[in-house]
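Please read through the structure below; I'll follow up with questions.
Note that one protein chain of the assembly has been removed; the remaining protein chains are unaltered in position.
Up next, chain A:
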Amino acid sequence: MQQISSFTPEGKRVIIKKPELLAPAGSLEKLKIAVHYGADAVFIGGREFGLRSNADNFSIEEMREGVEFANKYGAKIYVTTNIFAHNENMEGLEEYLKDLQEVGVTGIIVADPLIIETCKRVAPNVEVHLSTQQSLTNWQAIKFWKEEGLHRVVLAREVGLEEMLEMKKHVDIEIETFIHGAMCIAYSGRCVLSNHMTARDSNRGGCCQSCRWDYHLFEQDDHKEEEIALYQEADDPFTMSPKDLNLLEGIPQVIEAGIDSLKVEGRMKSIHYVATVTSVYRKVIDAYCADPDNFKIDPKWIEELDKCANRDTAPAFFEEVPTYKEQMFGNHGKKTTFDFAGLVLDYDEDTKIVTLQQRNHFKPGDEVEFFGPEIENFTQQIEKIWDEDDEEIDAARHPLQIVKFKVDKPLYPNNMMRKGVL
């Protein structure tokens, strides 16, 4: 196993095996934001062969631009290609994989051996990573995939820390694990609820989250009409909605375990989510690696993550099999506490005027918060707002509208502005 830490000449322990922070992106804009906010690698979806058919996906040309952008910052791009193909889906696969190689993506994330083998044959320069869709839960299976020539495996969501340690001990291969985001409550690849309920194939990207719907649990004998309800009128119905994964507090252990890549879920999430989550984990990883022995979780990180959460979160299987406390009953959602309100385009140090692209309604008098990789979060009360032609306006109403107003502290392009929701 690779060495995780070493000592400086002054005798301070530092982490030398720093894991990759892998962020999601559903569009070029999100890809750029992810890199800007500190992602070492970004995973995107193509127009074909990937799950999440609803997520904004990349054309080959957009991928090319994404790869060029990422390369400038030393970041890598992986493309999810993780459907379980039916016979009819085979057409066009070779061309597609050759295109990915030509565009220069670092790797693809794959579940179906059809795609693994085809990639090895037609696009040998592209790394092959085994998708979580294969629900990889033991080290012998990992060894199998290593012998098959895979570069990396993504673990099943059901794998806990102890199991990861054992896997690392037995097999020398890159391991990627999820640290944050929404998750399946089923073993990935082993749920076809949507196929049955809505004729949409979950293993080809059609999942409609049937697990989060409400059901009534009851008992009934095979040959009797009588049904016995296992709930009372006033009870919340049966449902299988998992809390979202949040491993913030487990990051030190994951790093010490030598896990190679830490993955954030959410290709369908907003740039606000991508920026917030990426920047928080960037800070956690950097802080721990620089001085693991004096590391403490900053409560601000936890608060910050909460600002873009739309569900309660939990560490899922990290320590043990989750109980009802890691599920949501009744009201499954959580009210968002903050809205993404604007993206900074420019800041004039002399006049202290920011130029900003509106992403949500705001008006004079509102208290807003700015954040970004170059700055410490700060709040500001908005005074007058002007539009692009320097006309004063009573509110920033229109999506993507360019507006200006005064902000006391310096800002940088791609910093973000958020607003508390009452």
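Just so it is clear, contacts are C-beta pairs under 8 Å (C-beta built on N, C-alpha and C of every residue); 3 or more make two chains touch, one makes a residue touch a chain; residues count from 1.
FYI, contacts and distances are computed from a predicted model.
One chain of the complex is hidden; its UniProt record names it "Peptidase U32", one of "ABC transporter permease", "RNA polymerase sigma-70 factor (ECF subfamily)", "Putative aldouronate transport system substrate-binding protein" or "Peptidase U32".
Screening A:35, A:67, A:154 or A:240 against the full complex identifies A:240 as the residue touching the chain left out. The chain that is not drawn here is touched, among residues A:132, A:203 or A:380, by A:203. Residue in contact with the omitted chain (choice from A:66, A:189 or A:342): A:189.
When the whole complex is considered, the residue among A:63, A:211 or A:368 that touches the unshown chain is A:211. Per the touch definition above, the residue from A:127, A:158 or A:339 contacting the chain not shown is A:158. Among A:44, A:70, A:100 or A:114, the one in contact with the hidden chain is A:114.
Residues of chain A that touch the chain left out of view are 53, 83-90, 111-114, 117, 133-135, 137-141, 143-145, 156, 158-159, 163, 166-167, 185-187, 189-193, 195-197, 199-201, 203-206, 211, 213-225, 230-231, 235-236, 238, 240, 242, 317, 321-324, 327, 329.
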